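Before we start, here is the structure in question, set down as structure tokens.
A protein chain is absent from this complex, but the other protein chains hold their places.
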Amino acid sequence: MSRLSWIKKALEVGVVTRKYPFEHVEIPEGSRGLPEFDSSKCIGCSACANVCTPDAIRVIDDLNEGVRRVEYFVGRCIFCGRCAEVCPVSAIKITKEFELAYKDEVKFIIELKLVKCSNCGKSFTTTRHLNYVLGKVGEGIPELITLCPDCRRKLTINSFITPGGGIV
Amino acid sequence: MVDVVKLLYDVLGVRILRHEVIKGGVIIDVKPEDLGDVVRGITEGLGGIYTVVVGVDARGIDGKYHNIYVFSLDNLKTYILIRVRLSPEDPKVESITPIVKGANWGEREVKDLLGINVLGHPDPRTLILPDDWPSNTYPLRKEFNYYVRPKPSNLGSSYVPKRSEEVVALPYGPYHPLLHEPEYFELHIKGETVVDVEYRGFHVHRGIEKLGESRLTYNQIPFVAERICGICGFVHSVCYCQAVENAAGIEVPERALYIRSLVLEVERIHSHLLWLGVACHVLGFDTGFMHAWRIREPVMYLAELLTGSRKTYGINLVGGVRRDVNKDSIEKVVKILKNVKEEYDYFVRSLTSVKEVIKRLEGSGILPKSEAISYGVLGPVARGSGLKRDVRIDHPYAAYKDVSFKVPIYSGCDNMSRLMIRVEEVYESISIIDQLIDKLPSGPIMSEDVEVPEFKEGFSGVEAPRGEDVHYVITGRFSKVYRWKVRAPSYNNIPALKVMLHECPLSDAPLTIASIDPCFSCTDRLVVVDVVSGKKFKVDFRTLARRGRL
Partner (left out) sequence: MSIYKKSIWVFHLNTGSCNACDIEILDVLTPYHDVERFGIKLVASPRHADALLLTGPITREALSKVVDALLAVPEPKLVIALGSCACGGIWYDTYSTLGGLNELYKVLKEEYGIPEPPTVRVPGCPPRPEAIIYGVALALGIMKQKYSTTKVRVE
């Protein structure tokens, strides 16, 4: 092995440069890039926000407008893919996009309408989330499904105390 | 395990108040007054080597502060954890640095972050916190609110280096035009020979341990742990998961252990190829740098195929892994590794035939064996000085008990030994990957039962490309960790530079600093003081490397 072995190797290998952006680059399957949100499926359960480590997905209830806002900020994301794993309705898909540089901030926002308690008027969940749960358990008890958890609790206990009254 | 407990009682007698056996080690409680005798008993009597010092604000558990000193008994395959309990009003303890030189930084850190007073320490300056941090504010105490940030003041650095009388005073306000990453080495030289070195680091201190205790749950911490280091992040993620699994008694399925070991070895290959490129660059041999990184690129593609990302893999969770490998991936792995091995072979034979490279590396940066034991150095630095230390054999974890491999040991104690060790470890890693693929078992990849009980302790060590990495975890309430301590391998290796750079020619200094493989950009700022002529000049790493080239 002499010094000429370096020159020999360089001539043998030739040019290995991949001339991006004038050439297409091959990215393996399963590589994690930008997540894609399907607003027709989202129910606003905030499982993705609970599991997100850098708080890139935030869920805030805006009571003035009566909506729950699910907000994703691309600058904070670490591209781990946990949100897609825990979503119960598969509304999040991980794509292979990597061209994400920006000058103006990029946020993906979904706003879902909130349900108001028929007794006290407080907002406690979204219409879609309520329908999703009813779809799994059946019709439910009609007097209870439009009440917030606090009013529901009070009504149930009252029905035990007041003889002959209330829910079975 | 019974042997170890009996041995401890034979050597230490009534000084042990009580003991507890955990997975992989033994915890013994002693009185603060007996600490010096106990440490001497373990290091001189049993041959234990210093590993780490952990301070815990345990006022939520038993109303006191704890200080835990960890030593490793390699031949018996256990860790010994010595715990002292200190009073909450005025926590103080005697320093063990006069006995064990490696504990220097650990005790300064406990004083900075928790306010535990260490009496008799030879160098009690601030180590970790920024220079403009308000005094009497200790971040790791439980009353320090995570969401409150003291306002930074933009004063210059007030760091005072320690130097002997004949050195001229330096301007140490760091307004310098050449900056790559703020780490501050100060070499004191006489003529062309280095006599001493000062180090002001920890510019990358981000407060990870406080973050882990505050707003994250058990399964979110592996993603944070991976971002501690940008080259060997997966090691931290595996070590944390193993510590929690040891504390909670969770059994990880076999297939998950094999997948973890496979990805760990892929990381070792890419880290050593990166280091070889950087070492060539420091020597002035840019052709070698470009060829080494050309060979490394298919390994990054391999990692992306197996895990989904080039660098931060993100496949670890407590109880197993979250992504499986299928047959197509495995066939591609075998094919790519075969190509990498051929190219690597050619590269190594070409590199070792260049006489100038051999002459620069041999005989420089000497670290004698006795100093290596006293500082507790790890990884290729320890194995280059003749110490037989490798966590995969001393404290086996994951799937390493099922594969057979050789650990290269050299007694040259110089830069050449460390290079040859890293070169041979790549061949061993390729062989380990082949064996793992052959024996890969089928089955689930995640454990069924992932219940984590409260207030249990766990300790785990993993062999990173740079040495032994340890994590210590105390589990807490509501799915949160009570205390999480990380000790990376470069923490033990950097103080040993004082010995390696003593009486070293100035042109060999950058190569010696690079040969311990610190995190890549942390040795970038040096101030060179010529003691004899009284001249002082600032220089950056590139210029110094150019001065040291042929």
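We just call them A and B in the order they show up, numbering each chain from 1.
Here, a residue touches a chain if its C-beta (ideal position, glycine included) is under 8 Å from a C-beta of that chain, and two chains touch if they have at least 3 such contacts.
Computed from a prediction, not measured in an experiment: that's the story for all the values here.
Note that of B:8, B:224 or B:403, the residue touching the chain absent from this view is B:224. Contact with the chain that does not appear here is found for just one residue of B:207, B:284, B:386 or B:505, B:207. Seen from subunit B, the chain kept out of the figure touches residues 129-133, 139, 144, 146-150, 152, 154-157, 174-182, 202-208, 210-211, 223-224, 227-231, 233, 274, 290, 293-294, 297, 300, 310-312, 519-521, 540, 542-543.
Residues of subunit A in touch with the missing chain: 16-21, 25, 34, 39-40, 42, 53-55, 67, 73-79, 98-113, 127-128.
By definition in this document, only the chains that are shown with their structure count from here on.
Rounded to whole angstrom, the centroid-to-centroid distance between subunit A and subunit B, based on C-alpha atoms, equals 36 Å. The touching residues of subunit B, counted against subunit A in their complex, run 216, 219-220, 223-224, 227, 287, 291, 294, 301, 304-305, 308-309, 312, 314, 322-323, 346, 349-350, 353-354.
Within the complex, the subunit A residues that touch subunit B are 1-3, 5-6, 9, 13, 16, 27-28, 30-32, 51, 53, 78-82, 85.
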